[in-house]
Each structure stands twice: as structure tokens, then as C-alpha cells.
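One chain of protein is taken out of this complex; the other chains stay put.
Note that the chains are named A and B in the order they appear, and that numbering of residues resets to 1 at the start of each chain.
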Amino acid sequence: MKSNEHKLITLTTDFGIEDDYVGLMKGVIHSINPNARVIDLTHYIPPQDVEWTAHMLYYSFGYFPEGTIHVVVVDPGVGSSRPIKLVRLEGHYFLTPDNGVMTKLAAHYRPQEIRTITNREYFLADISNTFHGRDIFAPVAAHLSNGVSPKKLGEASREVKSLSLPEPQLKGSEISGHIIHVDRFGNLITNIEQQMVNQLSQSYSELSIHLSNSSLSGIKNSYTETGEGNLMAIFGSKGLLEISVNKGSAAKVLNVRKGEQIKVMAFET
Amino acid sequence: MKSNEHKLITLTTDFGIEDDYVGLMKGVIHSINPNARVIDLTHYIPPQDVEWTAHMLYYSFGYFPEGTIHVVVVDPGVGSSRPIKLVRLEGHYFLTPDNGVMTKLAAHYRPQEIRTITNREYFLADISNTFHGRDIFAPVAAHLSNGVSPKKLGEASREVKSLSLPEPQLKGSEISGHIIHVDRFGNLITNIEQQMVNQLSQSYSELSIHLSNSSLSGIKNSYTETGEGNLMAIFGSKGLLEISVNKGSAAKVLNVRKGEQIKVMAFET
Partner (left out) sequence: MKSNEHKLITLTTDFGIEDDYVGLMKGVIHSINPNARVIDLTHYIPPQDVEWTAHMLYYSFGYFPEGTIHVVVVDPGVGSSRPIKLVRLEGHYFLTPDNGVMTKLAAHYRPQEIRTITNREYFLADISNTFHGRDIFAPVAAHLSNGVSPKKLGEASREVKSLSLPEPQLKGSEISGHIIHVDRFGNLITNIEQQMVNQLSQSYSELSIHLSNSSLSGIKNSYTETGEGNLMAIFGSKGLLEISVNKGSAAKVLNVRKGEQIKVMAFET
């Protein structure tokens, strides 16, 4: 059994699964590497939400084995001249449009290799202007999983595009951040990491959370610590502060959307 | 090729696939067992519907090969102290929160082994309070699929939690049951098994079905036996009495939901 036999490929797109788009990418991958293992990370990135993709990849990739090839097709510029990049960092490969989806990863980890993907030998013969996921990303990922050297895919490059993502700010006894994603359950996921809140907690005994004219007292440890239908702040599974409703939707209760500001305030009692 | 190479793991959750939650579980599984085969049974259990999960598992597991590991994360108590159990019965493994999802299986088959899963050696190093699917269920299932003995996962246990699920009643010439699930097509799935109806049919020549102020005469053998848009009773693919509409939604036509009572009445003509 060759060492690359079970190389994993993950797919992250905003295609949804209602059409055959994702299935076609898998067909192309298996045509080139019949042994590939393909895992859907998600196909419901909010349409063209490059910012959330950048966060999601950063918090997710570590749950996959080293050597995994992460294919990311959140690509508002498909058909334009935006380059496609292959980035290797922490032993993982990321094949993405160069539109900022690597912002958070590249800021926190030193890329070991960056290539601009140009070698049409590893693309499908016919390339549409609307579906590079099928015609470029899928075949390149499959060849890579077959052991093709990244060097053959295109020239080395110095950098990937970086967006200025709003980062949470800690000033005095206050953290200000914002909602970066609303998940299917209506949980409001913020960009405030537990570590930053812990810094505050070391100096102050009490915390309150404020968003959209609502205030919450303290941070719960589990959904079951509050009654059904009640709002709570909790550190979610990505280690980020989330606003949730036990057996309900915080997004509906607060009528809040992505982008909304949130504040954590610390004080002494 | 090792005997455990293709051990199947099925996933049943109420997570949906809009977010990365299911993908992360698969990442963890493949990090531990690169050869695992993972099948999504469904990720759209109605939120926290332990009762339907108990029924669904009972009617579904037999379509998978012996040795399959069924991971069930329908878990309103995540983060609380509810135990996690591994149950072996009929040669299948079930890894579930101990909240009643095993009720129907454990009532009909003698569990061959029950263990309370406590050995953190087989969990992820960091365990969140909100996503045990990723941090406990996925790694334990993967280790099990790698051949780790259930004995290493935790102490033997005598029982799993059992809910009192309402069972259909046959009294004289009448069966009373209720709707336990509405599927995507609007089919109303009842808890009345074909076998119980057959008992009635042996003694009576005619049947009528009653729910929500509507009456249906007889039970059809195929969707095509009635015209488009017409209500019918039929035995569905789980061997349960279902109320359906040919090319339509019985749930919409009758404005009926899960929990509604249904009666089958037998009589002579």
C-alpha cells in the first residue's frame, strides 16, 4: 500500500449540496486518484463569505491529520484573473483562490511553501469560467494526493493575499469584538478568544456581556446551566465566546446578525 | 489488509451540515483511523428528539453490516454529567449519550455488553463543554474501529437509560397509536407496525384509519394506487403505518404534527 493511499482531501465551499457541483468535484478527484478520501468540511459557507472562511479554516484544520489537503472554493472572483495558491503550513496543504481566505492562518503560522498554481497539465483539459472547483481545484488536489510534487504545479511565491480582519480589542477592563458567524442553531459566534477573556478574569471578579441593547451576566460552562429559552454567554467549541439560547436561537431572540458589535466588561463587586 | 480496515462508523446527529461540526468529527476519526469508513445516517434528527432517534436506530441498524459502530450524538445534556455509554447488541456497537436513545433497541435485543465511557486516554486532550461529538464520541469510535478493546474504554455497566415510549395499543377491533415522525416529504410515520394491523385483518374484512378529523378507507399497497394529491394509508419502508399523499405532503394537507393520535378501526361489511 503506497504511503499516499489514504491521503485526505477536505472540501470547503459555498456551493450547497442541492446541485451536482460537489459530486462532480468528487468525480474528478476519484478519476485521478481512486484511493482519495474526501471529507466535506462544509458546503454552506455563507455565499462568498471570505472572512468567515478565514476564521473557520484557522480553528478547524488542526482536527485533521498532517498531510491533509484542504480545498477551499469560496471564490467570488471565479473566472477573473485572481491567482490560485497552494500554501503549506503546519504540515497541511491549502489550495485556495488568493482572496484572503488564508489571512488568519498565514498570520499565525509561518507558511512553509507557497506556490501560484499555473501548470495546466494538472487541470482538466476544458476549463469553464464559472466552475474552477471542478476544473482546476479538484484535479490539482487529486494530483497532489497522488504524490505530484508541489514544484510541478507552479512557481514559488512569497505571499498570499491578506485581508484586514477586525480583531477584538482589550482596553482596560473592556473587550470589544464582533459577531463573525451565526451557525445553524442561531448561536452567535464572536471573534473573542477565551484566552483574552481569561486575562480580564485574572484581574476582575465579574464579567458582563453587552450586545444589541441586551446584557448578560457572566459566562456559563454548559448549555444546561440555564433554563430553556434563556440567553447565555458560553465558550463554544472553537474556544470563542458565543451567545446562545438553551434549546433556542440567539440570533432570533436578539434579532442580531453577523457583524454586530459585542462588548465584554469586567468589574469588581 | 487488517481485519478492521474497513470497519464502518455511522453518524447520527442533529447538527445539520450547514456548519463544520460533522466535518470536524470526520477529521478526528480519520486522524486516529485513516482507514475508517464513515457513513452519515442522518444529521437532521429534529433537534434533541431522543424519542425519534430511539425509533430510527431500531428500524435502521439492521441494514448495516455486523461490527458497525453507530455514533449517536443527539445530546441535549452535553456538558452536564450524563454518562456516555457503549452498548453492543446483535453484533453492532452503539456509542451514545445515556439519555434514552437506546430505549427501543435495548427493549427488543439483549445487550451483550454495556460500558460507561470514562477513559480520557481515548478522548481528545482538550474537551469542550459544547461539542462532545468531536472531543469524545469521534475519537472513542475511531479507537474502537482500530481494534481497541471496549474493556479499555470504561467500566462494565448493567443498564442503559430507558424512556417510557408510548407504544400502540390493540384493544378489540381498534388500534390506537401516534405520529412519531414527519419526514421531509410530509409523510406521517406512526408507531403502528404492520404485524399488529395484520392481526386485525385476520379477524375483520375492512379497516379504516382516523386522525385529525379525517378518515381513510383501507391501506394501499403503492403510492401509485391513488391519484395525485390524494391522502392514503400505506405501510412505509420501516414496516410502519404511514399517512401519505401521492406527490404531496400529508403533513400539509392534514396540518398534523408529531405526537398526533391515530386510530385503526376494523369492522365487518
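The rule is short, and it goes like this: contacts are C-beta pairs under 8 Å (C-beta built on N, C-alpha and C of every residue); 3 or more make two chains touch, one makes a residue touch a chain.
Please read all numbers here as calculations on a predicted model, not as lab measurements.
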- Item | Option touching the unshown chain, where B:R37, B:K161, B:H210 or B:K263 are the choices | B:R37
- Item | Residue in contact with the excluded chain [from A:K26, A:K161, A:R184 or A:H210] | A:K26
- Among A:G77, A:P166 or A:G186, single out the residue that touches the unshown chain. A:G77
- Note on the structure: Where chain B meets the left-out chain, the residues are 6, 8, 10, 12, 17, 37, 39-44, 56, 60, 63-65, 68, 183-185, 221-224, 234-237, 239, 247
- Note on the structure: chain A residues touching the chain left out here are 15-24, 26-28, 30-31, 34-35, 47-48, 76-80, 128-131, 134-135
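Here is the rule we use: only the chains that are shown with their structure count from here on.
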- Note on the structure: chain A and chain B have mean C-alpha positions lying a whole-number Å distance apart equal to 32
